[in-house]
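Apart from one protein chain that is not included, each protein chain of the complex appears where it belongs.
So, chain A:
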């Protein structure tokens, strides 16, 4: 083992970490907001909105993310209307295209995950909310969304971990994130094993932190499901 080489590789890859994290954070954030919009359309009861949401979810779940990314980065530039639009300064940037395609894709998956959470909310708890005079956004904000989010959290944490790994695809549209830099290092050094191992460890550590955070969140949000003794101890602590 060449510790010195591993160390310098690690430092080089870490320099690309901010790019990976930015890709990840932006696409999860934008994709999450988009997912809320899509799931709202999906369960709205309006047949046109619902059909649009179904098609959206099918297209983005049914085709490879890599192809979606290529279509946005290489494909859109073929249309002069795109090249002359106000969006062109963004759509010619590899980073912006990668965020866009990651966000669009995760929105499709997340919308379905959120819909599953909504379906799991007991109709009785909704009726109780209506019976005290709640409706519309207030009912969603106070009752429906908090319960649905708790149901959706385990599946959503998996989706977020997948997104962390999917940022590696951005290297194929020339974004210099961790995987892209690793490939560049390999083409210069031909030391595939060490470099990719280093990259894999970085992703593992990131996802370990992410999963711990989700586990903590899930723990904090599921006090009502644990044995009463734990709940009263927790309640006594916060009281």
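Worth pointing out:
The rule we apply is simple: contacts are C-beta pairs under 8 Å (C-beta built on N, C-alpha and C of every residue); 3 or more make two chains touch, one makes a residue touch a chain; residues count from 1.
Going forward, contacts and distances are computed from a predicted model.
Of the candidates "CoA-transferase", "Lipoprotein", "ATP-binding cassette domain-containing protein" or "NADH-quinone oxidoreductase subunit A", the chain left out of this view carries the UniProt protein name "ATP-binding cassette domain-containing protein".
Contact with the undisplayed chain is limited, among A:35, A:53, A:98 or A:143, to A:143.
Where chain A meets the omitted chain, the residues involved are 122, 124-125, 127-136, 138, 142-143, 146-147, 150, 221, 223-225, 228, 231-232, 235-236, 239.
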